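Got a structure for you, questions after.
Heads up, one of the protein chains got dropped from this complex, but the rest are sitting where they should.
Letters A, B and C mark the chains as written, and numbering starts fresh at 1 in each.
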Amino acid sequence: MDIGIIGGSGYTGGELLRLLAQHPEATVRAVTSRSRKGHKVSDTHTHLRKIYDLNFEDLAPEEVASRCDIVFTAVPHGTAMQVVPALLDNGVKVIDLSADYRLRTDVFEKTYKMKHTDPRDAVYGIPELHPEVAEQKFIANPGCYPTGASLSAAPLADADLIERVVFDSKSGISGAGAEPTEVSHYPNMAENIQAYKLTSHRHRAEIVQELTRLDSSLKSISFTPHVIPSVRGILTTAHIFVRKELSEEDVSEIYRDFYQDKPFIRLIKGIPMLGSVRGSNFCDIGFEIDKNSDRIVVISAIDNLVKGASGQAIQNMNLMFGLPETTGLWTPALAP
Amino acid sequence: MDIGIIGGSGYTGGELLRLLAQHPEATVRAVTSRSRKGHKVSDTHTHLRKIYDLNFEDLAPEEVASRCDIVFTAVPHGTAMQVVPALLDNGVKVIDLSADYRLRTDVFEKTYKMKHTDPRDAVYGIPELHPEVAEQKFIANPGCYPTGASLSAAPLADADLIERVVFDSKSGISGAGAEPTEVSHYPNMAENIQAYKLTSHRHRAEIVQELTRLDSSLKSISFTPHVIPSVRGILTTAHIFVRKELSEEDVSEIYRDFYQDKPFIRLIKGIPMLGSVRGSNFCDIGFEIDKNSDRIVVISAIDNLVKGASGQAIQNMNLMFGLPETTGLWTPALAP
Amino acid sequence: MDIGIIGGSGYTGGELLRLLAQHPEATVRAVTSRSRKGHKVSDTHTHLRKIYDLNFEDLAPEEVASRCDIVFTAVPHGTAMQVVPALLDNGVKVIDLSADYRLRTDVFEKTYKMKHTDPRDAVYGIPELHPEVAEQKFIANPGCYPTGASLSAAPLADADLIERVVFDSKSGISGAGAEPTEVSHYPNMAENIQAYKLTSHRHRAEIVQELTRLDSSLKSISFTPHVIPSVRGILTTAHIFVRKELSEEDVSEIYRDFYQDKPFIRLIKGIPMLGSVRGSNFCDIGFEIDKNSDRIVVISAIDNLVKGASGQAIQNMNLMFGLPETTGLWTPALAP
Partner (left out) sequence: MDIGIIGGSGYTGGELLRLLAQHPEATVRAVTSRSRKGHKVSDTHTHLRKIYDLNFEDLAPEEVASRCDIVFTAVPHGTAMQVVPALLDNGVKVIDLSADYRLRTDVFEKTYKMKHTDPRDAVYGIPELHPEVAEQKFIANPGCYPTGASLSAAPLADADLIERVVFDSKSGISGAGAEPTEVSHYPNMAENIQAYKLTSHRHRAEIVQELTRLDSSLKSISFTPHVIPSVRGILTTAHIFVRKELSEEDVSEIYRDFYQDKPFIRLIKGIPMLGSVRGSNFCDIGFEIDKNSDRIVVISAIDNLVKGASGQAIQNMNLMFGLPETTGLWTPALAP
């Protein structure tokens, strides 16, 4: 497969390159970046020295399409909608890592407070929840928080068991991107934890869309994100208040049935942690039933840049090309 | 005031020494440690070199009492109940930093799964919630999580406004003590976050005791702790579901009224963070109202070793001796 | 004493405020910042909430001088020389925390590649090496690296024993300031260590000046700095090649004699570390003699923002006003 990456200078672009270097069927043919045009890709992504001998280019979407079988758009929201139409019109498959096509158009416009210039249906690319990914030419790759949150609660939502859910999520700071900011300034982040957008993070809309698709009666979905002094990973603590009493075996069975044959989901006895998934496409899930109340605490752990972004995008690509979804992705996490 | 510390080799003991070194009315007369008897205090607490010229001693409670006006017991639960009676019988004031006297005896025995050998009433030493501290000879100093959690929710509980509350707490690893463990092993903790005792942490009993004291009708109190890669601090994210709609001004007023004249409570507009309280006795509190639901998110930030332990103990001591509660504690946090 | 701070929005300004809050004789009368004029000091330095009720002002030096007994200039190099003359002309004492007056004018101009507009002698304010601080009206406060390096080697230099010295220094990232940069971006700094300016850091000139003052025959002085994933602190590993064989007792005696009655120097048996000095004005020094060669390894540990900047400035202030040098500074480090 010949691959193009539009917007290759950020973390998701770098992560696509890192993962594709290990993919047996993929060859990267174009990596674009307006600001770094002409510079070596490995001057920006120094961990890719000797692995890639490519320069960033500043190319029109049509030019990228002409070289490739599939193009990943790793650009900010609002920008993706300006290049996706030309790519699709030129017959290339597209996986968009931005937020532009994840939500129903009206919800997108309300959430992102901007007009959508290319209203278009796209399958929401969590393959474990959307087997129809395999037949698509165009995928909207999910947000990192919604991936961790949706996977943690989907089995119980699908069983119509959730009365109320609070997602309290903790993310590594790489989710905020490669540009230095006040929050990512080492002295501000180290030895700290920063809650933000306590009630209004835009990723909530994706979580609501996915869970209400499984259970339209589910009304109370809360989401509060935090950044922690870690580079990678999202740990989601899902406080799920259920509609009827469930035993540990009940819950285990619901999750096992729902995720059977899903290679990247690991249901574990203990408590998931970032250290077991770093750099990998796995999503670890564990839970405990609260004997004090009607609460079940489900914990999921993913790498925000892999299962939460570029790894999941490659998983989608594999499915779109009829490959096993694990191709090039069956690599262990880096630990310790 | 002449001060004794029973169990001075751990983090709360070290922190008492650090803070007392800046207290204008306090002189430390005895620091006990069985295992380090005869060794310099500053060989264990190397940051106290030149500040203290004291040796650890292995002393009977009576001997400590004879030298002191007040004794802090910084020993494990189960051990405190073995020394507190002798201290009190010898006429010295006592602040116990263990869990032994924080709970009603029956709740203690159930929670800690051990017989209490010294059932005795003690005031629970969060001075902002217990003005009666000032008249006591004996104080049960609160746990770190309960301090952060109770202070975040007390005003709304006191107003009978809470229907359901989920405390999702994130603690620095110093809360687990000075002894190396699997969890505190740097390669396990760095770049990670570890949820634990998802539904069964013993500190929950203290939180329930404090909040139901304010509102006996409050039934649904959930608590899940995490350790994060930070040494100090507890950030508590309190997801509070309220009984009636409240405006931002309503909530602000409730907190302002409840905490007026409480010097260590800082109500802030933004979102509290550990970086603003590290090393200090302050508790920063902020909140946001969720427009999507009946939820208010309240965040509190404390230093677990100061306001969550040794600082609060000294605040209690000040009140017990008729001093301004800020004496020796009115020091800014260390930032960055 | 009435105190002014010119340039109060950065880390050294914030640290002056933190330390002065604990100083019994000091009252801060003015804190300037052009960019934050009119805003609360504690909006920038959130750890100082409730401690200071001051606003940043944009004041002429003359105005600051009129309110104060002493002014700290905590501005970038090149800027200090524009305000110091007016301050001194108005009869106020001045401690300059910039590099402007630390070096002989010709060395300054060569090192900083700029013209000096106010050539003027100043005492270099490491009080342990410059007892004449006490008689000054104007002090050039030293750089952070030179403080740690000079203190580690001064006794051996003073004894004319050094043939060659390599300072390999490791600094916390706060030394790079409060502005976010590529290097200080959390994902770039965490789990990393970054050597920089391997042979050309400007602080080398200060080290050379101080050590050759003690031993004019000392020729080979090398310095290479690194930033480590810590916020505060400088650990200096001084690889000192000596002119004659020395026993452990010889070296101990040289250091003890040189630093007797210096309260902030702690000569220790073991190996100094940042954790023992964080937030304090102490400089811990230890050493080991290399049996394989003519090398002695001396390690010093300081807090770069305290002994390496604002704490040392206050120590200088104390001496200039006839106070004990420890006034307001005799506080233990924060550990753990």
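Observations
Throughout what follows, a residue touches a chain if its C-beta (ideal position, glycine included) is under 8 Å from a C-beta of that chain, and two chains touch if they have at least 3 such contacts.
Note that this is a predicted model, so its numbers are computed, not measured.
In the whole complex the chain that is left out makes contact with A, B, C. Residue C:V231 is the one among C:L87, C:V231 or C:L329 that touches the chain not shown. Among the residues A:S222, A:S276, A:Q312 or A:T327, only A:S276 touches the chain that is left out of the figure.
Touching the chain that is not shown, out of C:A21, C:V166, C:I254 or C:I268: C:V166 (per the contact rule at the top).
In the complete complex, the residue from C:T27, C:T117 or C:N192 that touches the missing chain is C:N192. Within the entire complex, the positions of chain A that touch the omitted partner chain are 11, 14, 17-18, 21-22, 45-51, 174, 178, 190-191, 231-232, 263, 266, 268, 273, 275-280, 282, 284, 330-336. Against the chain not shown here, chain B presents residues 11, 173-174, 178-182, 184-187, 189-191, 229-231. Annotation for chain C: contacts to the undisplayed chain at residues 164, 166, 168, 170, 172, 187-188, 190-196, 198-200, 204, 220-222, 224, 226, 228-233, 235, 237, 239, 241, 271, 273-275, 278, 288-293, 295, 297, 299, 336.
Convention: only the chains that are shown with their structure count from here on.
Farthest from chain C, judged by the mean position of CA atoms in each chain, is A. In this assembly, the C-alpha centroid of chain A lies 39 Å from the C-alpha centroid of chain B. Distance between chain centres (mean CA atoms), chain A to chain C: 46 Å.
Within chain B, contacts with two or more other chains are made by residues 190-191, 231-232, 273, 275, 278, 336.
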